[in-house]
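Every protein chain of the complex appears in place save one, which is left out.
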């Protein structure tokens, strides 16, 4: 039984952490903070938690948080970086769902996030929390930067191809589609039901913050700088990411076998049978990434289809998967959830 | 550990039973039948079950089913009545999610379902599976007729008022709204996304099959024949029932206290604080019924708002709640689920 | 050809006025104002208008507006009341889509809108813009207060019953369901797609601002104070209102004939054949109100189903219908639109 704290519990990744941690058999919820909602019962803001979570939001307090074995940050960027050094110093491990520690290069981070990084010395020691790549390092990490939602789906889809050096790393295309919850729980006109249902559009075509994160990960496995065209789309649904990935094959291999072997031992990556087309709803609410690989018309273009729930495998579920690895629990503990269909 | 069979596993209540039973600690899934899909892996039809359920659909077979401690029927009406007598005779208990054994009066059943009832002698012994009313009888029942979706929400909302004789039983109005999954998993034009999204309509205004079921239940607690106007509406969402119930008060009471006391010990009925307006999504995927009671403008009309997930508390979750009671398990075992929000 | 101005063109009723007026053969768009968007092309904010409307938002200016034959106010309440006296004085007719002039009783208005009314002397002369009731007065009106969305559907549904004195005016129930566009185009968490899709809930159960407006209208035709229980619900769709209305019959009449006769000459009220159940999508984008009347099980409760598009017959379309009447145009001119299905 470990003591867990959550900083920033009023967003979608926060309430999803609560849903999953409330029934995790090795977790005791110790504190959940929110400046704006301090004093309010969590279940008042999120009635689905009535009868399951009796915590009250509190003002973030370093002493209280330092009593925890691990603290999750489910906050906008720049919040974690202000508290993490103190917590790490006091021996509390940190799992950060925000982007603060995902990039290794402080200059790049400051360029894309357009604000100074206040503790760049932590960027190197932070472990990028994508278990399918960094499981060993995660075990002993003091600070984990959980992989983003698009980056998780996109990297899991490209990994087998780039690790085996069978596509041109200069011609990667990721056409990704996300449900609206990716935009977070904040008042805005663009994500009103009236504006975003019955509608499909691309956005951030000129450059999305997940681009450098994905390229950093793909560079590592490719051992060279990749060239990725990354086009995100807003899709009229609450949850789900569908990544459609395109690469130019440079050698002929059994793609199906390649993917099956790569993920044979991964508890949360499900390579579908040949010819399949995974649906986002098949992973809704679950921590699974479902993948299929195709080579249409036998031409040179390989097409990978990868789906995740952006709030689970793309955020809170993956954060708990990281926690399970860090504390030596069964990796599936508390997150071995079956998606709800329909 | 009990052996469980499911007849009719290809519909929405079937796959929902599978989702919930697959992780129930006292259940061993023994058989799941489907004439049309016999030989097909369950997880091929429902990819969300990949890695969780490895059963294959089989032809319904009385011998195999009779090996089970309990068999669920998740079938259209008239299927259960053909198999139930044999199973009961051989000592297998039955939980029927269909309408075959819900009405006590065979004539009424035949009128509303427009076909003969082939084993009317079982109508009397069948226990109506609404635990909040019939918990004691359910414990020893051989045959449980699980309450329908609209009937569950409507009865739970009216019960405290009628049991205490404080509204006119002749002037009950139930304006109920259901998600499209209530229509089942069958090809039809009316429930295509193109026809039923961005749309709201009433249906079956002249008479819905749940009307006699609800009236039968309300008659029992009112100790007289009630008069109910029951208007169902199709709502553009997958899951959820919202019942808005209207009654004419005949005496002044503390309505909030009345509801809180009535459901104080019920694990799956949550009376919201005064002034609340429950949302269907707060129970999505969970077995909870959330209720609020209002008396707008202090007038004579009492308004009860009750929400459930039609596939869980309105079908498969309630069926398992019945099973837990029948076999002496903790009533919440395996179904103490937190709704997913957003 | 008349000169038309629109104050407050950035909300949903504003853009809907533009869509409809842009092709109205007797209208010349003269000015459209918005403080926040002044200087921006209308078609930049609303790309659907590219190629159809080349106006630029301007700061509201009394002189420019007074050049118009008629000015529409598509504004939150309290905006119109600040400009209307000046415009009326200068001979410009006003069609107000907001609530500023809908109630005759200034005290009641101030109670429900919780702010002082700055020109109560205009309340009496303002004509309530529901053509099916006030067509004659509208013809010569200087100031029209367009009926609200719920009030339009609810009044059109109850009118034939109350005008003929065949239901108990003390026991009216209106269970109304609205699409999310009724909440307007403003940033808020509650109406995000993530919060309001896959969800159904009642709101404002304790008292909605449309209650006094509806009661005022029904009092007039009933010639007594009615008692209405009015329960609005938020429905996961963009457009549409479905009113389900309940009354207690006090005499036996041919309800179908009654409704057909009442609306025989109304260009925008379509009484459906007996037994029908109108769908909101059948009026989406159009100015029609479709109505059906039922008497389920032949009991005393009459049920009226009425559907409108809340932004057309419930707002901008009806505003133009009023304009057509005021200026002697064919009442259907420019708004004789066929709903888009699917």
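Each chain gets a letter, A, B and C, in the order it is written, and its residues are counted from 1.
Following the convention adopted for this analysis, a residue touches a chain if its C-beta (ideal position, glycine included) is under 8 Å from a C-beta of that chain, and two chains touch if they have at least 3 such contacts.
Note that the structure is a prediction, hence the values are computed from the model and not measured.
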item: Hidden partner chain, touching residue among A:3, A:104, A:233 or A:332; value: A:233
item: Which residue of C:3, C:104, C:139 or C:185 touches the chain not shown here; value: C:185
item: Interface residues of chain B (partner: the chain not displayed); value: 12, 179-181, 183, 185-189, 191-198, 236-238
item: Chain C residues that touch the omitted chain in the full complex; value: 12, 15, 19, 22-23, 46-52, 181, 185, 198, 238-239, 270, 272, 278-279, 281-286, 288, 290, 336, 338-342
item: Absent-chain interface as seen on chain A, which is shown; value: 171, 173, 175, 177, 179, 194-195, 197-203, 205-207, 227, 229-231, 233, 235-240, 242, 244, 246, 248, 275, 277-281, 284, 294, 296-297, 299, 301, 303, 305, 307, 342
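As a convention for this text, only the chains that are shown with their structure count from here on.
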item: Centre-of-Cα separation between chain C and chain A, whole angstrom; value: 45
item: Length of the line joining the C-alpha centres of chain B and chain C, rounded to whole Å; value: 39
item: Euclidean distance of C-alpha centroids - chain A vs chain B, Å; value: 37
item: Overlap residues in chain B, where contacts from two or more other chains coincide; value: 198, 238-239, 278-279, 281, 284, 342
